[in-house]
Structure formats: C-alpha cells, structure tokens
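See below for the structure under consideration.
Only one protein chain is missing; all other protein chains are in place.
A, B, C and D are the chain letters, set down in written order, and residue numbers restart from 1 in every chain.
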Amino acid sequence: MSNLAWIFVSTLLVNNFTLVMFLGLCSFFGVTAKVETAWRLGLANTFVLILTALSAWVLNTFVLARTPFLRTIAFIVVIASVVQILEMALKKYLPVLFRQLGIYLPLITTNCAILGLALFQTSRSYTLIEGLVFALGAGFGLTLALSLMASIRERIELTDVPAVARRMGLVLVIASCLSMAFMGFAGMGSAE
Amino acid sequence: MAISVEFRHGVHPPEEKELTNQLPIRRMPFADELVFPLRQHAGKPALLCVKVGDHVERGDTLGEADGFMSVPIHASAAGTVVDFDWWPHPDGSMAMAVRLKVDRYAPQVARPRLVPRWEGLTPAEVVQAVQRGGVVGLGGAAFPTHVKLAPPKDSAVHTLIINGAECEPYLTSDHRTMVEYAPRVLFGIRVMMRSLGVRKCVVGIERNKPDAIEAMRAAVPADLAVEILPLTVKYPQGAEKMLIKAVTGVEVPSGKLPVTVGVVVQNVGSVAAIAEVFETGLPLIERIVTVSGHGLRRPANLIVPVGTKLRDLLAFCDGVTADAAEVIIGGPMMGQAQANLDAPVIKGTTGVVVLEKNETREQRSWPCIHCGRCLEACPVFLNPSMLGDLARVGRYEEMSANHLADCMLCGSCAYVCPSNIPLAQLFQASKTALRRQLASVQ
Amino acid sequence: MNESSAPRLVVTASPHLKPGDSTPRIMWNVVGSLVPVIAAAAWFFGVSALLVVAAATLGAVLAERAFGHGGSLADGSAAITGLLLGLTLPAGMPLWMAVLGGAFGIGFGKAVWGGLGQNVFNPALVGRAFLQAAFPVAITTWPTVGGGFFTLKGDLFALPFLHPVTSAVTSATPLGLLKFEGKASALASLVIGNRGGSVGETAALVILAGGVYLALRNYLNWRLPVSIIATVALLSGVLHAIDPHKPDAPFMLFSGGLMLGAVYMATDMVTSPVTNLGRWVFGIGVGILVVVIRVWGGLPEGVMYAILFMNALVPFINRATQPRVFGTSMRTTA
Amino acid sequence: MTATHQHQHGGPPSATPQKMTPAWKLLATLAVAGAAAGWLVVMVYNVTLPAIQKHAGEQVDGAVREVLKAPVRWDTLYLIGNAVTATPPAGSNIRELTKAFVGFDAAGARIGVAVVAAEPGFQELLTLMIGFDPSTGALTGYKVLDQKETPGLGDKVEVDKSFGAQFAGRIVPLKGVKTLVAGNPSQVQTITGATISSRAVIRIINDAVAKWRPLLEAHDRGGQR
Partner (left out) sequence: MTAVPVPGLVSAPPSSAPALVPGAPPPATVFADVWRGIGRENPVLVQFLGMCPTMAVTNVLANGLAMGIATTFVLVGSGLFVSLFRKYIANEVRITSYILIIATFVTLADMLLAATFPDISKALGPFIPLIVANCLLLGRAEAFAAKVPVYRAVADGFGMGAGFTLSLCLLSTIREVLGKGSILGHDLFGPRFEPWVFMMMPPGGFLTLGIALLGLAWVMELRKRRALVTA
C-alpha cells in the first residue's frame, strides 16, 4: 500500500482518532445525542483539522525548528486563532454554512483531536501532503465515529435502558463495542 | 382495466367463513327493549327530536341530522321512549342513547310513506333522499352515504367501485346479501351511477365467494356497464384504498380521498340500503348481521333491527358455549371487543363474533425484536416497528412525520407480530393523543 | 365504568385473532435448528466441542438469570446467544473463558441495553470479540479434527484466571494457512468440515441446511445470507480473476466462519435492518468487509468484525431505507 | 474570540454593561503574559535540556550498543540524497538526517552497521534499530525503538527475549514460519498469536537491509578508492 493510502486508511479505520486513539472524546460523549448535530460537528472538525495540519506544517518548518519547547503553546494559540478567523470568515462570506457549523466552532478549540493532530504530525515528521492526508483521514474518522455513536444513541432513546446505565454507563459500553468493531481493521496494510 | 387484482403486502388470517356462508338470511324478532345511540355514523351525531314518554311508530325519526355531515336516526320498531341517557356504545365508550320500550302488540308495520320515484329526481334530490333515509356505509365505518354521492364540483368521478370483498374473517353478511339480493344491489348501483353520472362500475368480490360472483354476474342488466371482478383473497382487501389499488392499479395519494383519482367506493350493503330507500321508502332501520364464531351455539346471518342489544341477539342464537371468551362487534381483525352485552347493534355493525378461549390473543407481549414482519404486512407500507417504538415513548410528532395519518388501523401488523405487541391499539391511542395535542395548540 | 355483565368476557385490543408465531417460538426453533450443527461439531471435535458449547451457554444463561427481566430466560434468546458463541470457539478453549465470554455477551451485549430486542450489537459476537481481544492466543489455538470422542482437545479444565497448558495437537485454520504460510486447502475438506477451526463453523453443509429450514419457516430472512454469500462469491471471484494468488470464491465461502456468520449471526433479527432493502445493504456491506479484511487486513478472518461493524450501521440503514408510504411518490425519510 | 466565548461561557450576561477596555491595554496584558510565559518556559527548558538530551542520547547509544553486540566505538554515516557520507554538508541540521552507525570491535574490525527503520505494524508504525553486516547480510540483532502493538501479544517482539535472540546470525532475507526447519539460516519462528507483528518485524528488517546494503557497499567502494 502506498504511504499516503496507508496514512489515510490507518487514521480513518485502524487507528481511528476517537475509537482507538481516544482523541476528541469530549465531543464524542457530549455532542452525540442527535445524528444531525454529530455529523455537522464532524465536518466542522474536519475543516479545522485540515487548516491545522497546514498551519502546523508552516510553524514546524519556519518557526519552531529552533524552538521546539514552544510547540504546545504555539499550536494552541494558532489553533484558537484559526478557529476564530474561520468563524469570522464564515460569518461574513458563507452565512449559510456559518449557521450550520458556527455554533460548534468554539467547541473545537479545546477538542484534543485538533491539538493531537498537530502533535502527532510533528512527532512523525509528516510532509505537507502527508499531513493533509492525515488530517483528512482523522476528520473523516472523527465524523464516522460521531455519527455512529449518535445514530445508536438515537435508537436507544426508544428502548428500556436499565436505570443504572441510563446516564453514561451504556454510552461507554457502546463506545467499547464500537471500538471492538474497529479492531477488525487492525493490521490493514501491514500484511502482504 | 383491472391491471392487477391485488395490492401489495397484507395478511392471510384463517377465513372461518364456512360457519355461516351457506346459511340463508333470517329475520330476528323484535326484542323487548331497543337502544338507539345518537352517534352511529362518522360525522356529527344526530339531534334528539323525541321526548321521554313519546310513542313512535316503526320508521319514525328519533334524531334529526345535524347538518350535511350527519344523518338522522330512526326507530326500528313501534314503542315508547322510556329514557334518554348514557348507555354503553359498541365502540367501548358511553354515548347518549334513546331507550325504546317496544310495543308488544303493535303490528310493526311502517307508516305508509311516499316512495320517491327516483327516475324523476335530480342528483341533488337523490342525495337528499338518501340522507333522509339515514343511509350510512354498512361496511363498518358508517360514513354517511349521501356525502359520497355528492362529490366536490371540481372532481371528475369516472368509476364507481362496489366493495364486495368482505375480507374480515367470519363475516358473511355482504356475501349473503349478494347471493340473495343481487337484483336489489344492482338497482342500488343503477341509482348511484346515474346520480354520480358515471358510466363504469366494478364490483370487487374476493374469490372465496364463487356463488356471490355467480349470482351477481347473472343479475347484471344488459343496459348497465357493470363488471364483476374476482379478487385475491387477502386482508385488508376491503379497505378502500387497497380495493382501488387492486381494481384500477392506482394509488390514492397519501392524505387524499378516492375522488382525487376519480373513484367512489361503496359497500354492497349500503348500495342495497339505497335501493331499499327508493323501493320501499323505508329508512335504514335494520341491517344484515353475521352472528358467528366457535363460541356461539348457533351461528346465523340475521336481519336485525338496529338497536337490538347484544344480549338479546346472542340469546336468539341459543347463547354462547362454555368456552366462549370474547364477544366482538365487527370482524375479529378490526372489531371491538365488548365488555358489556347491553351495547346495541348499530348501523355500522357488520357482525358479532364470539371467540373461544384458545382463539383469542394472549395478554402477554414480548419486546419488539425488529423481525420486520409488520413491514411486510402493512398494506400502506408504513414501518410499524418504528412507529411502535416511538409510540411507547410518546414521540407522537415524529410518528406523524412518519405518516401515522396513513395508518388505517387494519391491524395487519399486530396480527403478524410474533411479540404480540398491540400495535393497532398503540397507533389508535397515538392518533388520539396527537389530535389532543393539536387541539390544545389551537 | 362499565359494569361487567358477563365476568368471563375478556376485552383485548384488535386484532383479536391469535397469530401463528410467537417470539419464544421463533427463538426455540433457532435453537432446534442448531442441534444438527452441534452434533456435527461433536462428530468432528468429540466431547470437547460439547463441553465448550455448554460452558458458553451456561455463562449466557447465568448472566440472563442475573441481569435479565423476570422470566426472560423462557424466551430462549439467551440460550441462542450462548450456543452461537460456543460454536465460534475452538474446541480446546478453557471452559472458564467460554463461561466468561457467554456472560460478557449477555451482560454487555444485551442486559445493559435493556434486554431482548434493545441491543444494537449481536450479543454472541460481542462475547466473542471480547474473548478474541482478551485471550488472543487461546482463541486461535485450533485443535486438529479427529481422535477419540472422549479425548479432550486441550486444557479445557484450566482453573479460572490461569492460562491453559496446551498439550493437544493443533493445526492452523485454512484461512490462517493461506494468509501466513501461503498454503491452500482442499475444497472437499472445507465443504465437509474436517478441518481446523471453531467447533461449529466447519460443517458448512449442516449450517446451510439449518438456514434453509429457518428460511422456509420464515424464522430468518433469506435476503441476509443470500446477499452476504453472493457478495463474497462475486467479489472474491473478481479478485481471483485479476490476481490468481488471491483466494478463489469457493475457498472464501467454505473457509472460516462465513457460513455460520451469514446464516446465524447476521440474521439476528434484533441487530439487522428491519427493511428488506436495508437487509440487502447490510448483507452486501458484510460481504465486502469480509473480503476486505481477509484479503487486505492483518487478521486471517473477518466475519465477526464485519458483522459487528455493520451492526453499528443498522440504525443508519434503517433510517435511510424507510419504505415508500402508500400513496406517496417519493421515498420519505423523516 | 471573546464575543463568542462570552456568549458561550458567560452564563447570564451581567446586567451592568461592561466598559470596554482600551486595545493597548489588552495588548499589553497579553504581551506581559506572553513574556512571562516565555521566560518561564525558556528557563525550565534550559534547566531540563541536558537531562532530556542525555536520555535521548542514551536511548540511541544503548540501542546501537545492543544491536551491534557492544562495539568499542562507532562512526556515524549520513544519508544525503542517494548516497552515504561521513561528512554532512555544512549547515544541514544533523539531528534530522538519516543516519547509519558503523561499529568496530577492539581490534578495529567492523562488526556491522546499525540503522533505524519504521513500517506499519499491527496497529501503528513499528520503529526498529537493526544491526547487520553489509558484506554478508547476516544480522547482529535488532531493538524496538517505538511500537504500539497489542500489549501482551504483539509487544512480544519487544519484550520476548527468546524471539529477539533468534535473529542474531540469521541471513537476510528472512522468512517467518510456525515451526523451524533445522539448518535453514534464513528462518525465524513467529510468535504464537502474534504472527502479524512477528512478520512485520521480519518485513521491516528485510526492507531495511535491502535498502541499505547497496548504499553501504557503494560507500565502501568509494572509501577504498
């Protein structure tokens, strides 16, 4: 499998950001009551992930090479700014999209998936193209996990969940089952 | 025409018609007391026009029609009005009803009335006469017949379909009507076709009634374009939209009436009742009722005066057996189980079925296992499994968005449900709840 | 309200006729159709197979008794879960693991969701996925077929929490042989079932017969197994034609747990789509995933994960394949 | 940022309208905070840097020592473009170059070369340091630098010493088998239940040796010339 394809498949399925790497769990548990919201949030995240991959590459290449200790601070500030600028840009130029995604944008700043992407991209020293593919895979993986969780939670709304499992217990069991289902993809691309 | 003679989906409950389908129609004598609820039809209830103590003759009006979407109620025997109070209604509720003590010694001959010469009447006058006769759909829904005879001005009705499917198990009243009163039915068809101005009429009859098909075919006059169409035997073949689909191949749009596709559907019994109005001048005061079931000693097809209490009707059929468990007004698929045998036979009562213990449904149900059988049974292609889930948690608006309104409560889903979930009942309750919600919003 | 004049009368909601089937009846029929499969397992793997299946069933039934609603054992669904789980385990599996798997499947695959009909994932597969993740060595140690009926196929009676001391002769599954050593297996042994594998997955013809019986009685929907088998056959046939090193269709169909999965796991009514169109989508999805995991994945077998993954998609599939309501021209999804 | 966050976080907006803070003051706050943060970070960085670099160096040194069986000293070669050289061009960042370590024993004879290679394992990239003799293709050993294989199973490629030990002396290209055939110098026994991770290690070694051998041979020839 070519490198780019492997990065994509690995990030989307084998090492799904949410279900295997445990990134972005706050929104995975917090914003998955409705499918509509879940996949919109996922797409908004994908968008920000791609911008982050771009800015992280720029930072790594031109700014942070000599000052690696500022990485965390620089990334989080840049992510916050990217989200802020994106929010303003959407509001001004794409008001329809803003109405759909706008309310999720502030949530994205503290989504660890975004910062995680930047950090992983750095520690694996991805090139720009690799970084973008990585971001795309991560974003789609996030959207997939969020939507699956939301569709299952919508369904269990209609069932007699036992009292002890009603708050978060069952949601974690669902996450565990989803994570198990994704285990089938392990080793994909490693066996010839 | 007749592209397909069936609709998709539906179920095949055991027919059980052989108990009564060869028994000639007999007349039931008057009971001591008759009860006439003022609400016997779809639309507005009739308005009371007698007082306690009044003496009425057979065929006299007890309640006047309240507007166009209503019909009058007539006394089916001569007697004295003894009470006007709440009384058990066959639909399970209580309703205001006139109680009539039947005059034992009256000749029970209807007062001579003017028989309208129908050939001279304009369509509007025919409609008026039919309304005055108190005729409603005798297939069970009791929709005022004259309303169907007066379609909206902008609609182009081209076909009259007569419903002789009688798909409910046990029931044979329409079957016997067609066998024994075929000429009267065809006279009714003639009146309706002329009044509606249509040239084409199809009588749909399920294939399990060969003698009815034969009798009707033999009775068709040369000058009438009436086709007798045998239909596949399955439930709910007699539902209006299913019948139209089977006969014309056209689906009535969701939420619309049959007239939108140029069709008027009328039940066999109602057509015969129209004929009676113009033949004898008598209003609808008696109807043919199948009294049947394995829990009944002597099943029969009877002409029963409207207002006869179930208790008297069952007694006339020698009572129920020791194993009888459930008395149902209507057929076993859509009928209403009776808690009180004082409820009377009304205009919409097609039959009374007494089931034995081992035939009735169990009380216990299991959780829905999403087997999907209800989807394959539902004649209007709903997803009863999902609607049932929604109903249980009271999400009525979502049910409405998923076409709850199209559900006609035929019960096919509940019949096939292996988990024995009372889906039809859930949907009926949801419809009521939804109506209440809407009303409270307005 | 109404004074009841005849106390013997019952009043039920319409329709009043008793339907021919009941949920427990369906479940117990499935159990019955599994008897030949279990018999075949005993034929190939001896008493060990029976012990493993019994242990998994015991675990499932105990968990249902502990966590289920009152009397929920009688509907037979817990027994099915246990039996199916047992049939997917190797004959040498320590019994304590099988019991644990059965209990896990019912506990976290069903009871915590609210019991029968409420779960999204197939409980037997949840139990098996847990065992696969927890004890990967024990669950991939496949004893060879044959030997005396009463020869134990492994350290079945290892004490709880201890790992088995394997002494029995083991063999690889045909899929493992192909993936890791590039060796093909004879088709005849695949079809008959005298090959390495889980106790209940080898006798493909017996499983198929059980499926036909259930389909004829309308206790399973034929679209699911047919679409899965057809997809796998078609896809692997095409891949084999392009690259002859890839396994061919008959091998893919009769190796591993495909038959057991297609006939008994994917057809679980609770965890498969409710619409017929959805069933085709589900089956085709399972088929594609099976081929993808087997051919390109790291694991030799992927039926379990394919079905679990598609289980997760069922709420989506159901939403997307709502039937067209009578008298409406477009598909309406609310 | 502030506007939305106020909306999102502020709860009920306070009844009294807040007076606007002048922009210079905001900037000053941020500048002071940033300067303070930067100062703190740089200070701690300077304090911890030696220790961190020591750890990192120890890791590489330890790995080279382990895979080359305790060399007395080693030289570092750098991969520049498609050739190996002992002297990187001036101005290049040495830390980011791909390296090979050539180890020598006490007598000054070359023991072998250690290189780092990474490829997909069962879950994630599996990073190894591989020691081999470029002239014979014989392995001296390998060490796992980074792995995310299944704990208790795939991670045996790192933890299970008996698996790692069998590589020494084997001739590349290797082949993984369930049961060894005696006398075959290229066979390696895979770990039960972790066939995929075992085979990933074998594949990484094969690929790395195949990539480095011609490069090193070319360098040797160039060195002799």
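In this section, a residue touches a chain if its C-beta (ideal position, glycine included) is under 8 Å from a C-beta of that chain, and two chains touch if they have at least 3 such contacts.
Computed from a predicted model, the values in this text were never measured in an experiment.
Remark: the absent chain touches shown chains A, C, D in the intact complex. Although one chain is not drawn, the whole complex shows that of A:L13, A:V35 or A:I114 it is A:I114 that touches it. In the full complex, subunit C contacts the hidden chain through residues 97, 108, 112, 129-130, 133-136, 138, 158, 161-164.
Of the residues in subunit A, those that touch the hidden partner chain are 19-31, 69-73, 76-77, 80, 106-107, 109-112, 114-116, 119-120, 123, 163-173, 175-177, 179-180, 183.
Listed here are the subunit D residues that touch the chain not shown: 1-2, 5-6, 8-9, 11, 14, 18, 20-21, 25-26, 29-30, 33-34, 37, 40-41, 44-45, 47-48, 51-52, 55-56, 59, 150-153.
Just so we're on the same page, only the chains that are shown with their structure count from here on.
Separating the centre of subunit B from that of subunit D, both taken as means of CA atoms, is a distance of 83 Å.
If you average the Cα atoms of subunit A and of subunit D, the two centres end up 26 Å apart. Under the contact definition stated at the top, the residues of subunit D that touch 2 or more other chains are 122, 150, 196, 199.
Among the residues of subunit A, those touching two or more other chains are numbered 159-160, 186-187, 189-191. By the touch criterion stated above, subunit A contacts subunit C in their complex at residues 1, 35, 147-148, 151-152, 154-156, 159-162, 165, 169-170, 173-174, 176-178, 180-191.
The residues of subunit A lying in touch with subunit D in their complex are 6, 10, 14-15, 20, 65, 69-70, 73, 80-81, 84, 87, 105-106, 124-125, 186-187, 189-192. Note for the complex: subunit D touches subunit A at residues 1, 4-5, 8, 37-38, 41-42, 45, 93, 96, 119-125, 150, 196, 199-200, 203.
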